[in-house]
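Pasting a structure below so you can have a look.
As you look at this complex, bear in mind that one protein chain is not there, while each of the others sits in place.
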Amino acid sequence: MRRKVIFGNKLLPYLLLAPQLIVTAIFFFWPAAEAIRYSFLRQDAFGISVMFVGLENFQDLFADERYLQVVWNTIWFSFWVTVLSMGVALLLAVLADRHIRGRDTYRTLLIWPYAIAPAIAAVLYIFLFHPSLGLLGRALNGFGVPWDYRLNGDQAMLVVILAAAWKQVSYNFLFFLAGLQSIPKSVLEAAAIDGASPSRRFWTVIFPLLSPTTFFLLVINITSAVFDTFGIIDALTGGGPGNATQTMIYRAYVDGRVNLDLGSSAAQSVVLMIAVMALTLVQFRFIERRVHY
Amino acid sequence: MATLNIQGVTKAFGPTHVLHGINLDVADGEMIVIVGASGCGKSTLLRIVAGLETASTGNVVIAGRNVTALEPAERDVAMVFQNYALYPHMSVFDNMAYGLKIRGLPKDQIAKRVQEAANLLGIGALLERRPRQLSGGQRQRVAMGRAIVREPKLFLFDEPLSNLDAKLRVQMRAEIRRLQKRLGVTSLFVTHDQVEAMTLGDRLVVMHAGHAAQIATPMEIWARPADTYVASFIGSPAMNLFPATLEEGGHAARLDTNGLVLPFHDGPRPGPAGRKLTIGVRPEHLTPGQGGLELQVELVEPLGGESVIHARLEDGTEVTAKLPGSSYSDGRLDVIIPLHTLHVFDGETGKRLEAGG
Partner (left out) sequence: MSQAQPAIAAPVPLAAEAPRRRRFLGADLTTHVILLLGVVLFALPIWIVLMGSTHDAATIGRGEVPLLPGSEGWNNYATAWSEGNTRRASVPVSTMMFNSAVMALLITVGKLAISITSAYAVAFFSFPGRMLCFWAIFITLMLPVEVRIFPTFQVVSDLGMVNTYQGLIIPLIASATATLLFRQFFLTIPDELVEAAKMDGAGPMRFFKDIVLPLSATNIAALFVILFVYGWNQYLWPLLVTTSTDVETIVIGIVKMLGAEADTEWNIVMATTVLALLPPVAVVILMQRWFVKGLTETEK
C-alpha cells in the first residue's frame, strides 16, 4: 500500500532519511558484518595473529557440552517465562475486562511494572528471595526448606524465571486487555443468548478470538525472554551457580568480555542473529496482513 | 475572474487511457458542471486543471496564461474537496486563513477576509471551533470559505455535496449557485448526480469513458441529447430506448418489438430502408391511450401527483412511464408515443440523427 499523493522533490527525501540510514549503517550493518567475519576467524592467545578457520568456531561451539547446556537453559528459561507471564496476564486481563468497580484503578496498578528495568527487577527479587535478607527466602529457610539460590542451580533458575515473568506480565496484560476490548459485545451477547456458560463462552468464543493477540505475544515473549533478560541474570545470579542460569546472550557476553574469545563470541552472535531472524520472520508472516509495505 | 481553456488534454496511467483529448472553453464567470458515472474521467480532468495531476498531452490555460507546467499553488485556483479535507487540528479560522498565511498576507487583511467570508457563509460564530465540532453542512461551508478567502481566479468543486444528507444537499446546492453568481467566479463543478448537474450548471460537460460526450446547456442536453449515453444518463427516470429500423424514404421508424410505425414529424432521416435506429422516448412523454404500446404493468411507484410505472412489452422489452395521477394498477395499460417527443439515434453508433441531415 502506498499513497497516491506525493511530493515530487528529488533531494529532500534522502536528506530526511540520512540520519537514520547513517546510524543504521555504522552501528547495525557494519557490526553485523564484522560479527559474521570474526566468526570465521581465530586469534592466538596473545592477540597478535589472526587466521581464517572456516566453520571451526561453530563446530567447536556445538561440540561444547557446556554451550549445549546454555542453549537448553535458554529454551527452558524462555518457555517458563512465556507460559507464566502470559497465563497470569490473561487471567488478570479477563478479570479486569469485567464491568466491575475500580476497573481503571486496577489497570493502572497492573501496568506500571512495565517501567521497571530488568536489572532493577532483579534487585527487587533479591530482597524477596535472598536466603538471609529476603522475605520469602528467610521464610522458606524458617520452614526448614533449605533455600539458597546462590548455591542451588535449580533454585537460581526458578528465581530468574520468576523475576523475568513478573516483569513481563504487565506488557502481556495490556495487550490481552486491548484484545479483549476489541471483541464485539454483540458476539458475547449472542453466545450468552445461545445459553453458553461463562467458562464455555471463554473457551469457545473469547479465547479463539484472542488468538491473534496470543500468537503475537507468544513470539514477542520468547524474543524478549531470549534477548532482553541479560540484566536480570547478571544482577541476580551472574549466570551461576556454575553456569546453571547462563543463557545464550549471557554466554556471548562472558566469552567476549571476560574470556576474550572473540571468535567464539562472534560465532555465538551469528547463532543469535539467525535465531532472532527466524523469530522475526515468524512474526512477520503473521503481521504481514496488518503491516502493508 | 478569468476564462479557462482546456486544450486537447489527454491522460494515461500507464497503458490505461483515462482522458482522450478534452477541449473546453469556459467564459468568465461561467459555472460548468462536469457530470458522468464513476470512472468516466471527470475527477481526473478537474485534478489536471487544479495541477494535482499532470496531463499526458494538452494544455490548461487560465486567464490567458498557460499553467500546464505550474504547481497547484501557482495557478491561483481554489478547490473544495468531497470530504472537505479540513485540517483537523486547526480552528475554523486557521483552516480558512492557512492559504493566506502561506502567501504572506498581513494579519489584519487575513482577519478581514476570513471574517467577510465567514459572514457570507453564515459561519461567523464558529470561527474558534475545530472541524470535528461541526456538522456536515458546517464543514461544507468552511471548505467553501477556505476557497472564497483566497479570491482565486477559478473555483474547483470535486463532488462537494455527496457526503451530505438529501435535504442538506438540496439546500447547499442552491447556496453554492447563489454564491457563485454573486462572486462571479469562474467555476468547475464535478458530480455524478444529474439533478445536481442540471440545476447548477450554466453548461454541462457530460463525460463518458474519457470523452466529452456533449457540452451544452442543461435544457439543450435534455431536449437534444447528442447520443444514447447522454440520453439515458440525463433525465430521471432514464429515457426508454427501443431498437427500430428506418422505413422506405426515411419518413418513419418501425419499432422492432411490435412493428409500430412512428412517422417523423420534423422531416426524414437519411439512409436506406432497414437502417438500424434507436428510438428514444422519455417516460414522462408517454401518455395513456390506444394504438401505441401495450404494456404489462409490473410495478407502480406512486409519487403523489404522478406515478412511475415499470412495465414490459409482450416480447419482454422493459418500458418506464411517468404518468399523471395515481390510479394505476398491475395489468394491461395502453400508452401512445406523441410523435413530437421522439429522439432518433443511429442504431450502431448511438449518435443523434437530426432531420434532413
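Things worth noting here:
As written, the chain order gives the labels A and B, with residue 1 at the start of each chain.
In this text, contacts are C-beta pairs under 8 Å (C-beta built on N, C-alpha and C of every residue); 3 or more make two chains touch, one makes a residue touch a chain.
Note that the coordinates shown come from a computational prediction; the quantities given were computed from them, not determined experimentally.
Within the entire complex, contacts from the absent chain reach the displayed chains A, B. Only one of A:68, A:133 or A:151 touches the chain withheld from this view, namely A:133. The chain not shown here is touched by just one of A:79, A:202 or A:227, and that residue is A:227. Taking the complete complex into account, residues 50-52, 71-73, 77-79, 81-89, 98-99, 102-103, 146 of subunit B touch the chain not shown. In the full complex, the hidden chain is touched by subunit A at residues 1-10, 12-14, 16-17, 19-21, 23-35, 38, 88, 91-92, 95-96, 98, 100, 102, 106, 108-128, 132-135, 138, 166, 169-171, 174-175, 178, 198, 216, 220, 227-228, 230-231, 234-235, 249, 252-253, 256-257, 262, 265-266, 269, 272-273, 276-277, 280, 287, 290-293.
Keep this in mind: only the chains that are shown with their structure count from here on.
Between the Cα centres of subunit A and subunit B there is a gap of 61 Å.
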